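Note that this complex is displayed minus one protein chain, with the remaining chains in position.
Think of it as A and B in the order they're written, each chain with its own count starting at 1.
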Amino acid sequence: MRGVGAVLRGAPRAATGLAVLGAALLVAPLLVDDYLLSVILITLYFAFVGQAWNLMMGYAGQLSLGHALYVGLGGYAAAAFFVHFGLTPWAGMVIGILVAAAFAAGIGLLAFRFGIGGVYFALLTIAVAEFTRILFEHFEWVGATGGFFLPVENREINDLLMLRGSPAMFYYVILAMTVGLFLANVALIRSRMGYYWMAIREDQDAAQALGINTFRYKMMAVVLSASLTALGGVFLAFYNNNLFPIDAFGIHRSIEIILAPIIGGLGTLFGPILGAFILTPLGEVLTWALDQLGVQMAGVKHLFYGLVLLVIIRSLPGGVWPWFARRLGIEGPEARP
Amino acid sequence: MTWDTVASILIGGALTGLVYSLMALGLSVIFGVIRVVNFAHGEMMTLAMFAGVFLFTGGGLDPILSLPIVAGTLFILGYALQRRLVEPFIARPEHEQFILLLAVAILLVNGLLLAFGPDARSVTVDYAFDSFELGPIFIDKVKAYAAGVGVLVAAGLLMFFRYTRTGKAIRACSDNLMGAQVVGLNIRRLYALTFGLGVACVGAAGCLLSLLVDVTPMLGPELTLLAFVIVIIGGLGSMMGALLGGIVVGLSEALAGLLIVPSMKSMFSFGLLILILAFRPQGLFGKRT
Partner (left out) sequence: MTDAPLLDVRLISKSFRGLRAVSQVSLAVRPGEIVGLIGPNGAGKTTTFNMIAGVFPPDEGEIRFDGADITGLRADQVCHAGIGRTFQLVKPFYGLSVEDNVLIGALRATRDVDAARAAAVDLLDRFGLADRRHQAAGALTLPDRKRLEVARAMATRPRLLLLDEVMAGLRPGETDEMVQVFQTLNRETGLTILMIEHVMRAVMALSQHIVVLNYGERIAEGEPEQVVRDPKVLESYLGEEAV
């Protein structure tokens, strides 16, 4: 069994780096101010949803361009049950996941039963996300276009049960989620299902000839990825305390989710995390620098993201991680795009 | 609501649909020949719409007159884009092509946003509020002109593919790439021409749409989706399908505006797309393979 542990033992520099990073992330709330903490927090959020998306695209090879759908569904479900019925988000989360999983299963059923692949599948995911956005813009129970707001009572007392509290609490929640998902992924992609996903990604006909029920495993990938993404959505809704259909389901949101894993490296364990840690802070630095210059321009950050995406896909289509891993002295599958 | 009004609205929808058709035709041509999905299609359309608006407000040019300029410029842009960016991606995996054009789309939306801000802009020609009256039915002049010019451009393109040597050569590439290479056609040039023509279609359609719809940079992704909805309804890669699909979408939007809240009208198109993908993935007008 070649786990991450074994990979890292073969690369002491990487192991040291990871240990330092881990320690720094653990004590970060004590060291940095609220703004910087919020930047790291959002970075971790993108690392989380990026990992969730990567399971489906990077490992199972199914391109979803509508992943904001699941962020929105998870967030809206948990927030609505919290606001209307006082339900704890830990239970609301289950509802959110169920709703997202149902949508994902619907998309999967439509697409995979009829053999819709590639571009068509991607378009179907966008279409369903947009369809849902417009639906929510007319969904009065959750505020329609006016937005849906969670009451902000205190930021001092941490109430983990109701997920109300200080930025530091949210920070530790998302840190735990991101690390937890990473560890789960390590186990997942070295499991039978992980290998089956990669087989499907590489060649569906060959996969099926080896006894893999490709329909079932693609469905599992879509539903699992959607459920995890919905979990991220619950976190985001409770952290932001507001939800707007355009910001929850909009296509620009879906694109934000997929940037980090593509830039970091599709189908790698570290790629989505590395991508998030490159992209989000750079975007923030850019906005901050322009702010300092007295320039406030909408679109600069995303223009920059677009440029990075263009450069990466042209010259490093496997992403930054495989290249970085080789420099760290990591060999083998984790260093392969 | 009287039947005359309904008829007027439906005819207006079908006319707007013809402008959509021209946009979708561009997407269909590019996909049909190069097998690359232009994910930046709607963003290019927005670029053309902005060009239409500024040539009107700045130069006083009616978008119908500025159409050749805009279409020509976008042709060059498309040609260059294919040669410089897309060409090396033709042999690469599908998702990488997709991501490349997604990057182009992001650059276009945010470039436009940076240049012109998020506000809506429009063209108000002096016949903007005039209409033709056919008995009790009113037809907006702008819609009639835009649709008429759109059909002319589309017809021109179809004639080009049917009768000119270059057009036939491009069709040969799409029918049998290996054969085309064997007889010595310059594939790289033909592909660039095709991409150029596809984007020029969008240029023309954008100019015409600027007469009908207010433009904002954020319109791009919506138009991209709309173009896809149309070609998928019509059958991806089929030119006639794109034309008919545009009319279907224009009509369904008008109908949706009549029957339900106007802001829900695009839900209609997306719903249509989902139904089509589910039950007739080859398109309403495509042949089952």
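Criterion: a residue touches a chain if its C-beta (ideal position, glycine included) is under 8 Å from a C-beta of that chain, and two chains touch if they have at least 3 such contacts.
Everything numeric here is computed off the predicted structure, so don't read it as measured data.
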Query raised in the report: Among the chains included here, which ones are touched by the excluded chain in the whole complex?
Result: A
Query - Identified contact with the non-displayed chain, of A:S38, A:T88, A:S166 or A:Q208 - result: A:Q208
**Report entry** Touching residue (missing chain; options A:R190, A:H252 or A:R314)
**Finding:** A:R190
Report summary line: Absent-chain interface residues of chain A come out as 1, 190-192, 195-196, 198-199, 201-203, 205-214, 267, 332-333, 336-337
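Note that only the chains that are shown with their structure count from here on.
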Report summary line: Whole-Å distance, C-alpha centre of chain A to that of chain B, is 33
Query raised in the report: Tell me, which parts of chain B touch chain A in their complex?
Result: 37, 85, 88, 92, 94-96, 98-100, 102-107, 109-111, 113-114, 117-118, 217, 221, 225, 228-229, 232, 261, 263-264, 266-267, 270-271, 273-274, 277-278, 281
Query raised in the report: How about chain A: which of its residues touch chain B in the complex?
Result: 57, 63, 65, 110-111, 114-116, 118-120, 122-124, 126-128, 130-131, 134-135, 137-138, 251-252, 255, 262, 297-300, 302-303, 305-307, 309-310, 313-314, 317
